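== subunit A ==
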Amino acid sequence: MISIRGLTKRYGTNTVLDAIDLDISAGERVAIIGPSGTGKSTLLRCLNYLDRPDGGVIRIGDLTVDAATARPTNILALRRRTAFVFQNYALFANKTARENITEALITVQHKPRPEAEARAEAILREIGLSDKAWAYPAALSGGQQQRIGIGRAMALDASLMLLDEPTSSLDPEWVGEVLNLMRRLASRRQTMLIVTHEMQFAREIADRVIFMDGGRIVEQGPPAQLFDAPRDKRTESFLRRVR
Partner candidate 1 sequence: MQALDLDYMLGLVPVILGYVPLTIGMALAAMAGSLVLASLMAVERVVRVPVLDTFVQLFISFFRGTPLLVQLFLFYYGLPQILPVLAGINGVTAAIIGLTLHFSAYMAESIRAAILGVDRSQWEAAQAVGMTQTQSMRRIILPQAARVAAPTLVNYFIDMIKSTSLAFTLGVTEMMGATQKEAASSFLYFEAFLVVAVLYWAIVETLSFLQKRLERRLNKALAR
Partner candidate 2 sequence: MLKSTSLAALLAVTFAFPATADTIRVGMSGGYFPFTFVRQDKLQGFEVDLMNALAERTGDTVEFSTMSFSGLIGALEAGRIDTIANQITVTPDREAKFAFSQPYVYDGAQVVVKLGNETEITSVDSLRGRIVAVNLGSNFEQLLRELPFAKEIDIRTYESNIEQDTALGRVDAFVMDRVSSAQVIKESPLPLALAGPPFSEIQNALPFRNDAEGLALRDRLDAAMTELKADGTLRAISEKWLGLDVTAPAG
């Protein structure tokens, strides 16, 4: 359903993504792990063209975007099929929690306001923040903000949800509640691609774990296999370092 071919990104002479090939099936939950600065986040950001890839073709369902010919309309279409969760939450600072969720529904998806608000209310209930509907991000804790961030992504009903180190910026006390929410999403078989350092969590919810290093996919496989019996030396030494 989602296929990536030859995805490449360079910064000057530095190749951050080296012709990545990747397939993701509908409902598949994929975790990406690896050392810092090896292109994991860049991969995610290239998938919705937050960073523009230098080469490669991205296919989501019937939509194909080729870096060589990508135009603003293609990029918009791509972004409307994906939902992104940021490491630093990136909630709209001038909108309330509720408005953060309804904003794209109304402005981008052109849903009528009552429908958008009903959806937002349902999501707020599900993420346990109904009482914070009228709060502005500045008044919320990191964990609450990230849950809203995930709620915002949920509302979009996107084909692919991209989560870029969603718990890395959180104080330890808030990590649990965010992981819980992600667990619930995973259990609903939301197609997701998560970059994370939470190995336990990855082992628990992922169908497949990918280990990236030096801009390449070094190895990938079911969590049990990758964590317990890594085939590549680099995977092995990385796992040893983070244990």
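Following the convention adopted for this analysis, a residue touches a chain if its C-beta (ideal position, glycine included) is under 8 Å from a C-beta of that chain, and two chains touch if they have at least 3 such contacts; residues count from 1.
The candidates came about this way: all candidates are chains of the complex that A comes from, given by their letters.
Everything numeric in this text was worked out from a predicted model, so none of it was measured.
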Complex member in contact with subunit A (any copy), out of 1 or 2: 1
Sites on subunit A touched by candidate 1 in the complex: 48, 50, 76, 79-80, 82-84, 86, 88, 90-95, 103-104, 107-108, 136, 138-139, 152, 156
